[in-house]
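The complex appears here without one of its protein chains, the remainder shown in place.
What follows is chain A.
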Amino acid sequence: MTLGVLHHLIEAEEATDVAAMNALLPAIKFNGGGHLNHTIFWTNMAPNAGGDPSGAIADAINEEFGSFQAFKDKFSAASVGVKGSGWGWLGYCPKNNKLAVATCQNQDPLQVTHGMIPLLGLDVWEHAYYLQYKNLRADYVKAFFNVINWSNVNERLETARKSAGH
């Protein structure tokens, strides 16, 4: 889907058709964002994973939220509370070297929307859980903590800190 839209964008650009380029922007954000978000999501999870975080991410979580449980509560509440389709995120703010919980609607990418680097994402579009959990999004969000791949989250934090110069 993204390739098709980008193809149209290139055509419009070559024709200097600014109106056509503008008309394509929502589709680029939607499909491009969807590609970015899901690519991160698959790496954020693993079998035989979950449990408590360790290493740098654990320290950062304790510093920012007070405890892992406090982070879980905040992340869960935010993710359950997304109206309609969207994502819950643990993000890294490169300006002040801090973590934060944030949400985005639809496939809006975290970095463009909130200026944060995505570390851990949870898809709460209904397609992500409905066949199994039906309307009980809270159960799905709770279960997500059983499959979080914390070493991947640690890798993302390390990369984010390096590129931010911290």
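To be clear about the criterion, a residue touches a chain if its C-beta (ideal position, glycine included) is under 8 Å from a C-beta of that chain, and two chains touch if they have at least 3 such contacts; residues count from 1.
FYI, contacts and distances are computed from a predicted model.
Student: Which one, "Ribosomal RNA-processing protein 44", "AP-3 complex subunit mu isoform X1", "superoxide dismutase" or "Barrier-to-autointegration factor-like protein", is the UniProt name for the chain you do not see?
Tutor: Hidden chain identified via UniProt as "superoxide dismutase".
Student: May I ask which residue of A:Leu6, A:Leu24 or A:Val147 touches the chain that does not appear here?
Tutor: Answering carefully, the residue with contact to the hidden chain is A:Leu24.
Student: Out of A:Ala15, A:Ala77, A:Val112 or A:Ala143, point to the residue that touches the absent chain in the complete complex.
Tutor: Of the candidates A:Ala15, A:Ala77, A:Val112 or A:Ala143, A:Ala77 is in touch with the missing chain.
Student: In terms of residues, what is the contact footprint of the unshown chain on chain A?
Tutor: Contact residues on chain A toward the absent chain are 8, 19, 22-24, 26-27, 30, 77, 80-81, 83-86, 105-107, 125-127, 130-131, 134-138.
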